[in-house]
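What follows is a single structure, written as structure tokens, with notes after it.
With one protein chain withheld, the remaining protein chains of the complex are depicted in position.
Naming follows writing order (A and B), and every chain is counted from residue 1.
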Amino acid sequence: MPKWAMVIDLDKCTGCGDCIAACKLENNIAIVSPEEADDGRVMFWMDMVTIYEGEYPNIRVKRFPKPCFHCDNPPCTPVCPVNATYKNEEGLIGQIYHRCIGCRYCMVACPYTAKVFNWYEPEWPDEFKSCFNPDVSPRMKGVVEKCSFCAHRLLKVKEDADSEDREIMDNEYLPACSESCPTNAIDFGDLENKESRVYNLSRSSRAFRELEGLGTEPKVIYLLKRE
Amino acid sequence: MNSMQNKIIAMAQLVSFLAMWIFVIGIVIWIINLISISVELHDAPGVSLGISLIAIPVFVTLACILTYAYFGFKKKDNSNLKNSSEG
Partner (left out) sequence: MPKKVQYENELDAPLFRPIYETGKGFYITVGILLLIILWALIMYITQVWLGLGVTGMNQTITWGFYIVNFVFFIGISHAGTLISAILRLSRAEWRRPITRMAEVITAIVLAIGGLHPILDLGRPDRVLNIFTSGRLQSPLLWDVTSITAYFTASTVYLYLPMIPDIAKLRDKGGKLTWFYSFLSWGWQGTEHQKKVLNRAISILMIMVIPIAISVHTVISYIFSMTLQPGWHSTIFGPYFVVGAIFSGIAALIILMIVSRKVFHLEDYLKKIHFQYLGTLLLIMSLLWFYFTFSEFLTGIFGSEPHEMEIIHYKFTGTYALFFWGMLLCNFIIPVIILSFKKFKTITGILIASIVVVIGMWLERLNIVVPSLANPRMELPIGIYIPSTVEWALFLGGIAVFILGFVLFSKFFPIISIWEIEEGRKEGIKEVEERVHSYLPGKETVSE
């Protein structure tokens, strides 16, 4: 059984935001109005976290991409009252949009605030509507959504691999963020495959996971910036 | 109050009493349904079972208390003289 994980190299990451744009386009994520954005209702599956440290003039900016970490011991799945969020055998945390009742308990339970909510019926500007991704179903108002590691791409790759009677190759299934990153800072693959890049990078001395002490066992591994 | 009205009221009481039992049995069926789902999905079935072991007896006991009172009041007790209608 593959175990899908992501490695984000903070040394290579320039904070350009390409991953966010690619994610929004790939997954038909709603684009909220500026007023709503000011109210804190932006919908980012891949979020670019920006942290300012220090006092002027010695300000340091920390920017790092934060998708859903698809934890191995997720705090969000035990609390869902209707089985709308669940962990599948390949380690992906799924979200069943048609079953979600919008109680937002999973959002409140996630220590990484990785989930977002459809506060209104999702809308897109007209220009966006011409490039919807037909592989991803749009969501409706009142449901929770989050990064899915582009699971629709996995389904396609699985179909291809099955029809050709072979295993999925390393780097054949990549989410949109990983594919679009101009510096190749985002790696993605199967942790169970000892030959994969992701497996080897995860054992690097620079590797760390966010909030490891909580025991959530996130499957997005960051590589520290080289000093 | 004529006896026709009395009959209607007695029927209405019986219907509401049965409705109460349907409510309680409905809750029991719901809980059992949830237990079966959790067993099917291997989703901590022990927790579901544990909760049901407490919840189901509570509801059934409440229904039984109401039943006891309902039939207890109806029972014709000939040995005691009726008290004044003060209650």
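Rule of thumb we're sticking to: a contact is a pair of C-beta atoms (placed from the backbone, for glycine too) under 8 Å apart; a residue touches a chain by one contact, two chains touch by 3 or more.
Values in this document were obtained by computation on a predicted structure and should not be read as measured data.
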item	value
Displayed partners of the chain not shown (whole complex)	A, B
Residue, one of A:39, A:160 or A:212, that touches the chain absent here	A:39
Sole residue of A:113, A:137, A:183 or A:204 that reaches the chain not shown, by the stated touch rule	A:113
Given A:83, A:133, A:171 or A:193, the one touching the chain that is not displayed	A:83
Touching residues on subunit A - with respect to the absent chain	36, 39-42, 49, 51, 66, 75, 78-84, 99-105, 107-109, 111-113, 116-121, 140-144, 210-211, 214, 216
Missing-partner contacts on subunit B, residue numbers	1, 5-6, 9, 12-13, 16, 24, 27, 30-31, 33-35, 37-38, 43-44, 47-48, 51-52, 55, 58-59, 61-62, 65-66, 68-70, 72-75, 77, 80, 82-87
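As a working rule, only the chains that are shown with their structure count from here on.
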item	value
Subunit A and subunit B, separation of their C-alpha mean positions in angstrom	50
